[in-house]
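Following: one structure in structure tokens, then a few remarks.
Selected chains only, in their assembly positions.
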Amino acid sequence: MSNDKTAQAGHHGLTHFDQAGQAHMVDVGAKNETHRIAVATGVIRMEPETLEIIRSGSAKKGDVLGIARIAAIMASKKTSDLIPLCHPLALTRVTADFEIEEDLPGVRCTVQAETYGKTGVEMEALTAVQVGLLTIYDMCKAVDKGMVCDGVRLLEKHGGKSGPWCAELTSRCD
Amino acid sequence: MSNDKTAQAGHHGLTHFDQAGQAHMVDVGAKNETHRIAVATGVIRMEPETLEIIRSGSAKKGDVLGIARIAAIMASKKTSDLIPLCHPLALTRVTADFEIEEDLPGVRCTVQAETYGKTGVEMEALTAVQVGLLTIYDMCKAVDKGMVCDGVRLLEKHGGKSGPWCAELTSRCD
Amino acid sequence: MSNDKTAQAGHHGLTHFDQAGQAHMVDVGAKNETHRIAVATGVIRMEPETLEIIRSGSAKKGDVLGIARIAAIMASKKTSDLIPLCHPLALTRVTADFEIEEDLPGVRCTVQAETYGKTGVEMEALTAVQVGLLTIYDMCKAVDKGMVCDGVRLLEKHGGKSGPWCAELTSRCD
Amino acid sequence: MSNDKTAQAGHHGLTHFDQAGQAHMVDVGAKNETHRIAVATGVIRMEPETLEIIRSGSAKKGDVLGIARIAAIMASKKTSDLIPLCHPLALTRVTADFEIEEDLPGVRCTVQAETYGKTGVEMEALTAVQVGLLTIYDMCKAVDKGMVCDGVRLLEKHGGKSGPWCAELTSRCD
């Protein structure tokens, strides 16, 4: 079996390519099963009137954020279906929080995904954020087509050989 | 049959809710089948070194953008699976273009989706952009975990009763 | 092309089998595209305390029925994935209503599905009801494992060559 | 990481909500991997003539129950796709039995699902029963639209911290 081809990272450190530059689903078989956590975040900016409609709905009816939360959680489970070289994995926890940010104006979505396994869950957290924001877009586009998704990024990552990583804007890895 | 409940837009103009504030997949049965087009765009910002790796790979091996293009097109077909109240529809055309933008530095993804049907394809175009950008993230995250997706938005929309719509930053609807 | 084998209904009037008794996805190509509607219903019975928790949650937080509604609508879109010989079709409208029934005690889920096409949407409505009820089970099973889904059935059906059909317990076809 | 929010069961003992009443995929990371078994059951009632057609088909051609069995087993694998807050898991065994019950008249579907993991498989067994029954409906609806699914419930559950649970109508937990 030709394992040696992927023994080293391929093309310029991109592990998803072998030495010949061909894409593969990288071998994680020898990695340890550790508790892995990823937190991702992002916002959707909108007209102040749109945000007002979302806020009023959260209270009692027309619950945009409640539906976006379900969409985000369900999307995390489809990550390996969407991202070509992602490994399938069994998530053990997913939370999706939505906060209204007046100054954008808009909504922030922050997702924490966890597993006990051989690969990280960054893509699961990021996919959930993207789909959560898109669901807000879908539900509000009848009144505001110009909404923009911004700042979708990984916030922090724990577990695995490389240890914790945090975006410079947080201090949670200190 | 209780059609009247959805005869008018529901909660504050959000068509995805009925008068009682309950979510539904809105009735598009009476809409005309027209040629519908949507264009969406967005970028992923990264370290200049990461962009250099992507550019070098596009030439011959380690083709990050080629894989992201396939992921974007395939994701457009999964939109109604991901976005809870989206209608399923039969796309007739999808293109995904990736351009390197030196000044970000990063990559811009622009998707055009089309159908002949009763509903628009904005969500299909936006979903494709998001998954295209996420795929770039996935393939480059071994060397750059701090990449950020920004400015994911609808650029233009044609077809349907409401006529063309363009983001203010374009002049294609003039 | 061997069309004649399916020209008549197969095994004892079951259209999903040909004359030789072999399953097939039946030919609907020659059917008219008409407005098709199906309404299905069913209940989940539970302990009175469980129902009380659901009712209190609907008001403000822990929105079991809101989540079940989304699950039901999304499931309607997966029907042809689940039911082996079902034709894929493009739903034009889906609504899912949940009503608390004190005397069960429990919750009734009623789904109306619609399309303009060559085949009916009974299976889409029934699948949505089943998954809506199962989602209630999932969310409440920590406090009540003995819940039972009962009376899941088609209520009415409109469109297509065979004309309207209603369960005897309704008078909506009169 | 904000684990403490879910340290206790949320809204009135419903574990799928946190203390603020927001839905999440509950943290099962700390649970033991044990052998988990769930058995669910349910029936579909029909006209005696419909049951007669099914029985005659089972022998040689028009095998309704054989197809329903495959649909049930395949549906068990889609459970986490259908039920919003269900954890994905790797089933290690699924059996689906169909029995003709003359006195209904109708068919009973009983599914046993198993895994070695951190969460139970009740939803997998119930989903399989529901889709198995729906598949019978689909295949026989050309001759009998009034069929009703009844009594879909969990029969027993083994494994996990809470120990075995059985519906009162069985004595298998004694």
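Couple of notes before you dig in:
Chains: A, B, C and D, in written order; residue numbering restarts at 1 for each.
Operating definition for what follows: a residue touches a chain if its C-beta (ideal position, glycine included) is under 8 Å from a C-beta of that chain, and two chains touch if they have at least 3 such contacts.
Every value quoted in this text rests on a predicted model; they were computed, and no experiment measured them.
For this homomeric complex the structure file specifies 6 copies in total, of which 4 are displayed in place.
We take it that only the chains that are shown with their structure count from here on.
Over half of the residue-numbered contact pairs at A-D are shared with one candidate from A-C, B-C or C-D, namely B-C. If each chain is reduced to the centroid of its CA atoms, chain A and chain B end up 17 Å from each other. One simple way to say how far apart two chains are is to compare their mean CA positions; for chain B and chain D this gives 36 Å. Counting only residues that touch two or more partner chains, chain B has 22-23, 81, 84-85.
The part of chain A that touches chain C in the complex is made up of residues 59-60, 63, 66-67, 70-71, 74.
Residues 9-17, 20-23, 42, 53, 56-57, 60-64, 67, 70-71, 74-75, 78, 81-86, 122-123, 126-127, 130-131, 134-135, 137-143, 145-154, 157, 165, 167-168 of chain B are the ones touching chain A in the complex. Taken in their complex, chain D has these residues touching chain A: 1-2, 5-6, 18, 22-29, 80-81, 84-85, 87-90, 117-118.
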